[in-house]
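Omission of a single protein chain aside, the complex is shown with its protein chains in their original locations.
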Amino acid sequence: MSLIENVVQFRVRYSETDQMGTFYNSRVLEWFECGRTELMRKMGLPYTAMEAKGVFLPLVEAHVEYLGRARYDDLLEMTASANLEGRARLRCQVRITHAANGPAVARGYTIHAFTNRDGKPVRPPAWFIEALYSHLAP
Amino acid sequence: MSLIENVVQFRVRYSETDQMGTFYNSRVLEWFECGRTELMRKMGLPYTAMEAKGVFLPLVEAHVEYLGRARYDDLLEMTASANLEGRARLRCQVRITHAANGPAVARGYTIHAFTNRDGKPVRPPAWFIEALYSHLAP
Amino acid sequence: MSLIENVVQFRVRYSETDQMGTFYNSRVLEWFECGRTELMRKMGLPYTAMEAKGVFLPLVEAHVEYLGRARYDDLLEMTASANLEGRARLRCQVRITHAANGPAVARGYTIHAFTNRDGKPVRPPAWFIEALYSHLAP
Partner (left out) sequence: MSLIENVVQFRVRYSETDQMGTFYNSRVLEWFECGRTELMRKMGLPYTAMEAKGVFLPLVEAHVEYLGRARYDDLLEMTASANLEGRARLRCQVRITHAANGPAVARGYTIHAFTNRDGKPVRPPAWFIEALYSHLAP
């Protein structure tokens, strides 16, 4: 089954470098967030719209493998995809390379709960599932 | 008139360095925030307590002068003081040096409005003014 | 005299918000850096090329006025311009509004020294001045 997928390009900011001359490790999780944001926009369901409907996607797990260096101003390419995992988890898979199709930089995933504004778990809404898998419709 | 003042020490985090090998410029504003947090705790009025009372202190202006380098793990010393400016502004003055009384690193100030939760301006509460100037009491 | 100027658009990242629901104050300085990066690319003199030539532009001063709120995923527009100040300083002026020509978000400036790799002051190189003012050529 093919997952919904989205590709974005971005440049490494100077603020994202550290004294080793490459990006600081935690920045990858901020980039993953940008990947999710644009993936959800492509699904027709911007994350702002979700929060406005009272559904939040806090992280329950994150995993990153660091595969290569990237320096200030390097142009990177990030591919994000998503699928449901179990009954009540969203899994976002992300990989980052140098553009275009250059050497690998990082890959990993984040796993998200569905909650209401107070952090209480909720079931994934039907409209979310529909948006997530609509590209599979015949 | 002497202002209320507080001193804290902290170390430069690796995440706060950039490829020039010193701290990234925006980090100073995060440090200033730590200086304000501890200053307000000393005033007997933690900022969490203020927000719980519905009073917020958003920045309206920030100014930083960069005076010297500081590297990863360097031990720095930050002195923060505060006073009212005009009728409805709080001014926090901060200076950062290498510990103890070492070379200067940065100095500057932030100017804050008093607002309610919705961002509407309010007058500085009497209990705030009292806490700010109580050390001057005879 | 008209200065060289460049406009970029960008979205507020979730990582850039704070518990007040708007962008955290120090993030403006990171955005200013993005504005400078693209301005220098437009000058035909990417900052990576400058550092490769051994010329650095560390901040000596930064100033920000906070003019309005911006929330996660808001599309913002940033205009950056630059000019020499005195004999050996670069001044970058930046303003940020909601796109397009929407309400003001922030404005300010950064002032930069010209240094070599070791942080020693150098004179602004002729090729830099030429790139900065070439758009004024008849």
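For clarity, chains are labelled A, B and C in written order, and residue numbers in each chain start from 1.
Basically, contacts are C-beta pairs under 8 Å (C-beta built on N, C-alpha and C of every residue); 3 or more make two chains touch, one makes a residue touch a chain.
Note that the structure is predicted; figures quoted are calculated from it, not measured.
J.: Which parts of chain C face the unshown chain closely enough to count as touching?
T.: So the residues of chain C touching the unseen chain are 14-15, 17-19, 21, 24, 26, 71-72.
J.: Spell out, residue by residue, where the missing chain touches chain A.
T.: With respect to the unshown chain, the touching residues of chain A are 20, 22, 25-30, 33, 56, 58-66, 69, 110, 119.
J.: In the full complex, which residues of chain B touch the absent chain?
T.: For chain B, the residues touching the absent chain are 11, 13-15, 30, 33-34, 37, 46-48, 71-73.
Here is the rule we go by: only the chains that are shown with their structure count from here on.
J.: Since chain A and chain C are copies of the same chain sequence, what is the angle of the rotation superposing the Cα atoms of one on the other, rounded to the nearest 5°?
T.: Angle of rotation between the two copies: 180 degrees.
J.: Looking at chain A with chain B, do both copies bring the same residues to the contact (over half shared) or different ones?
T.: Same residues, largely: of all residue numbers at this interface, over half are found in both copies.
J.: What parts of chain B, by residue number, touch at least two of the other chains?
T.: Touching at least two other chains: 26.
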